[in-house]
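Encoded as structure tokens, the structure appears first; notes follow it.
A single protein chain has been omitted; all remaining protein chains appear in their positions.
Right after this comes chain A.
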Amino acid sequence: MLIPCPHCGPRDVQEFSYQGDATRKRPDPASTDVHAWHAYVYDRPNPAGPHREYWQHIGGCRAHIVVERDTLSHEVLGAAFASDLSNQGGTRP
């Protein structure tokens, strides 16, 4: 599998470290809603098809990349810097 790192270009998957589901949403840091935190830490969908996940380019620029990957074919549908997407929304600690 090749992952198109936005910084380094297409690189072999062995240069990357899987960092999990990129669709998880971190609750507000001050939240004490245990269910929301539980869902964030443990609940994972396991879609058969396109899925967004974090891959860190540990053998290259070390950036976290959000990769959209088809779990059935391993086809990579898109890749972007996680820091540009800021998808977890957390603004305060």
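FYI, contacts are C-beta pairs under 8 Å (C-beta built on N, C-alpha and C of every residue); 3 or more make two chains touch, one makes a residue touch a chain; residues count from 1.
Everything below uses one rule, namely that contacts and distances are computed from a predicted model.
Per UniProt, the protein behind the absent chain is "Sarcosine oxidase subunit alpha family protein"; the candidates were "Sarcosine oxidase subunit alpha family protein", "2Fe-2S ferredoxin", "Neutral metalloproteinase" or "Urea transport system permease protein".
The omitted chain makes contact with just one of the residues A:His7, A:Arg44 or A:Arg62: A:Arg62.
In the full complex, the hidden chain is touched by chain A at residues 1-2, 17, 19, 22, 26-27, 29-32, 34, 37-38, 40-42, 54, 56, 58, 62-64, 66, 73-74, 81-84, 86-88, 90-91, 93.
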